[in-house]
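Note that one protein chain of the assembly has been removed; the remaining protein chains are unaltered in position.
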Amino acid sequence: MKNYLDLEDFKKIIFRINENVEKNIEYLSKLDSVIGDGDHGITISSGFRSTVEKISEKDFTSISEFLKFVGNNFMLTIGGTTGPIFGYLFSEMGKTAEGLNEKISPDDLCLMFTNSLNKIMKIGGAKPGDKTMIDALYPAINSLKESISQKLSLKNSLYLMAEAAKKGAELTKEMIAIKGRARYLGERSLGYQDAGATSTYIIISAFFEILNDQQ
Amino acid sequence: MKNYLDLEDFKKIIFRINENVEKNIEYLSKLDSVIGDGDHGITISSGFRSTVEKISEKDFTSISEFLKFVGNNFMLTIGGTTGPIFGYLFSEMGKTAEGLNEKISPDDLCLMFTNSLNKIMKIGGAKPGDKTMIDALYPAINSLKESISQKLSLKNSLYLMAEAAKKGAELTKEMIAIKGRARYLGERSLGYQDAGATSTYIIISAFFEILNDQQ
Amino acid sequence: MARKLINNPNDLVNELIEGYILFNSSKVKRLGDLNVIIRADLPVKDKVGIVIGGGSGHEPLFLEYVGKGIADAAVHGQIFAAPSPDLTYNAIKAVDSGRGVILLYNNYAGDVLNFNIAQEMAADEGINVQTVLINDEISSAPKERMEDRRGTTADHLLFKIAGAASGEDMDMDSLVRLLRKAVYNSRSLGVSLSACSLPQTGFATFTLEDGKMEFGMGLHGEAGVKKVDLMSADDTAKTILDYIIDDLPFKKDDEVLVVVNGYGSTTRMEMFIVTRKIYSYLNGKGISIYSAEVGEFCTSQEMAGVSITLMKLDAEIKKYYGCPV
Partner (left out) sequence: MARKLINNPNDLVNELIEGYILFNSSKVKRLGDLNVIIRADLPVKDKVGIVIGGGSGHEPLFLEYVGKGIADAAVHGQIFAAPSPDLTYNAIKAVDSGRGVILLYNNYAGDVLNFNIAQEMAADEGINVQTVLINDEISSAPKERMEDRRGTTADHLLFKIAGAASGEDMDMDSLVRLLRKAVYNSRSLGVSLSACSLPQTGFATFTLEDGKMEFGMGLHGEAGVKKVDLMSADDTAKTILDYIIDDLPFKKDDEVLVVVNGYGSTTRMEMFIVTRKIYSYLNGKGISIYSAEVGEFCTSQEMAGVSITLMKLDAEIKKYYGCPV
């Protein structure tokens, strides 16, 4: 059983994210429209669509190069909050991968996600509990750490990671928004799930799906 | 049985018209809104309201003076189509009354209405069948003529006159508008009753009501 | 039901005028307590007066077109209703400097009736009053009955031309001739995407089903001449222009002014998307745009939609219209 991710896997993951986001444009926009401005589905899908178009036309020699390209494309061309936040998610993973080899182990992956999380918290100023995508990413990384300490397979770890992200996204319903547009709502944001957290769940799920497809 | 109208009667008629129009503001506006701009009820009621206020503060020595005042007030201060059309209705009656005595006979009344009709047709350019207030006024005058030739009492004549106006107003449903705003609708004006014709029925009814109250 | 930010519905026109005058007190003032707005510097000596007006509810029409270089007075009726003759009569008297007054207004039956009465009243006092009717809206009657067509957004151009020309010492007859020519050279057509409501009551004056649009909609909520499925901005612009170009007709090498007018709730984004097509389409026909104006000039409450106006230019009209904006 394969216990790493290589460049091809990362490419497949990005394509899969694009497909799954595309199917959820309306759902994501709807989530955003209750407590935000209703564009999240459109923005994030256009980000992945443009990314997929560009990576299809280009050759990459390393995971680092690939993820930095994905992240920078997102960050530089999409705009909105989604552009930088999700852009840094990938570009920081890419930066971290610079020092690693081309077979990303569970530990490597954990480090990559953790660095992204820190970068996003630094530039956006949000913390866990503020009702943002961080509330899916943070418990997902904790789950991955836990799985590693229990020596679970990468596939199982990713399964649990996606589940943790899903649960984290759902828990945002019970949070009051502190960052992002929804913060203007205060208590009125209670009861609604955060759009960015939901996208984060979709993104992490794709990691599991790709590994699952191969086995 | 009284077979004429005097100055006091005409005053009562104007007050009664005002009351009845007031009750029908929404209905008249609604009729106008299907094929016009929806303001007929508001315009015509504000016309009678202002007229009633002004005549309450003023003394009149003749029917002619009174009706010219009513008509001119309508014409000069109301605006819209209603102002001039319904203004001329009263002011021409007043002009005609100049040569008559202060007890208006059925014949006198018929002449007064006829002169008004002619003036309105001249200034507005509409003919019977064009789906305007003329389609209530014209058959009403014909009915009055007929009643006179049959030597009916003024009260009975006015009753039939009001009925004829009502029927005329209803028949406008089957007409295509040629004049007024509704003309832009062409065939699409079919099926809807003309607002101004309906007001004309309300006006003529008040003549009957006042005489009926006294007997 | 449309919600409006108003006070007592009966005070709409009065408060509109009060607010506008406070805002603009250096330029305009009110004539007594009438719904008449006049230039603050009246009477202007030795100038043919320009009086404009019509029903309220089409702001910036008419009051925002009063001032030096534009109209001398504007008379306002109630919402969507022609102004009564006493207003116009008083406006004529306030404006007349002895060289006469032109009544420049849109050809609606109610307006014509009321302005005509005022004109007669003033004429009885020896004031030379002439009328120039604006009838640019091509869907309101076929070309053979042009005299039945109503007036719309050409107002914006005509008020400017009238103001400029009357300010340059043009005499009554030349002015009337110039303005009639400019009216004749103007053609407009619009499309509505939603209804408008009467602000006094909040009720819509008509309904337009989802996914439909209506060509030739009246400014007062009169239904239009044809209802079609919602078209793209490009097709809408093309359809309107085809009707307009065919009507004058506008020809290759003509030079035109263009007005793209929003009826109320249409965004400037939509207006510029329409404008984009107008430029390319007219360019393709060899018609050159001397200047275009894009905005809300002749509105109908919160109605969604746009109208397009073309005015064919010649040297004289161009001179008075002024430089491209």
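By letter and in written order, the chains are A, B and C; residue numbering begins at 1 in each of them.
Operating definition for what follows: a contact is a pair of C-beta atoms (placed from the backbone, for glycine too) under 8 Å apart; a residue touches a chain by one contact, two chains touch by 3 or more.
Values in this document were obtained by computation on a predicted structure and should not be read as measured data.
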**Asked** For the chain that does not appear here, which of the shown chains does it touch in the whole complex?
**Response** A, C
**Asked** Of the residues C:N185, C:T205 or C:T275, which one touches the chain left out of the display?
**Response** C:T275
**Fill in**
Of C:N35, C:T205 or C:T266, the residue touching the omitted chain is C:T266
**Asked** Which is it among A:L7, A:V21, A:M75 or A:A140 that touches the chain not included here?
**Response** A:M75
**Request:** Sort through C:V129, C:M213, C:L257 or C:I287 and give me the one touching the missing partner chain.
**Result:** C:M213
**Message:** Need a quick check: the contact residues on chain C for the chain that isn't drawn.
**Reply:** 1-7, 12, 15-16, 18-20, 22-23, 26, 56-57, 59-60, 64, 191, 193-194, 199, 210-211, 213, 230, 232-234, 236, 264-277, 279-280, 292, 294, 296, 299, 301-302, 304-306, 324
**Item:** Residues belonging to chain A that touch the chain removed from view
**Value:** 29, 33-39, 42-43, 46, 75-85, 123-124, 179-182, 184-186, 188
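The criterion applied here is as follows: only the chains that are shown with their structure count from here on.
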**Message:** Distance between chain A and chain C based on Cα centroids, please, to the nearest Å.
**Reply:** 55
**Fill in**
dist(centroid_CA(chain B), centroid_CA(chain C)) in Å evaluates to 33
**Message:** I'd like to verify one number: the distance from the centre of chain A to the centre of chain B, where each centre is the average of its C-alpha atoms, in whole angstrom.
**Reply:** 75
**Complete:** So chain A residues touching two or more other chains come to none
**Message:** Where in chain C do residues touch two or more of the other chains?
**Reply:** none
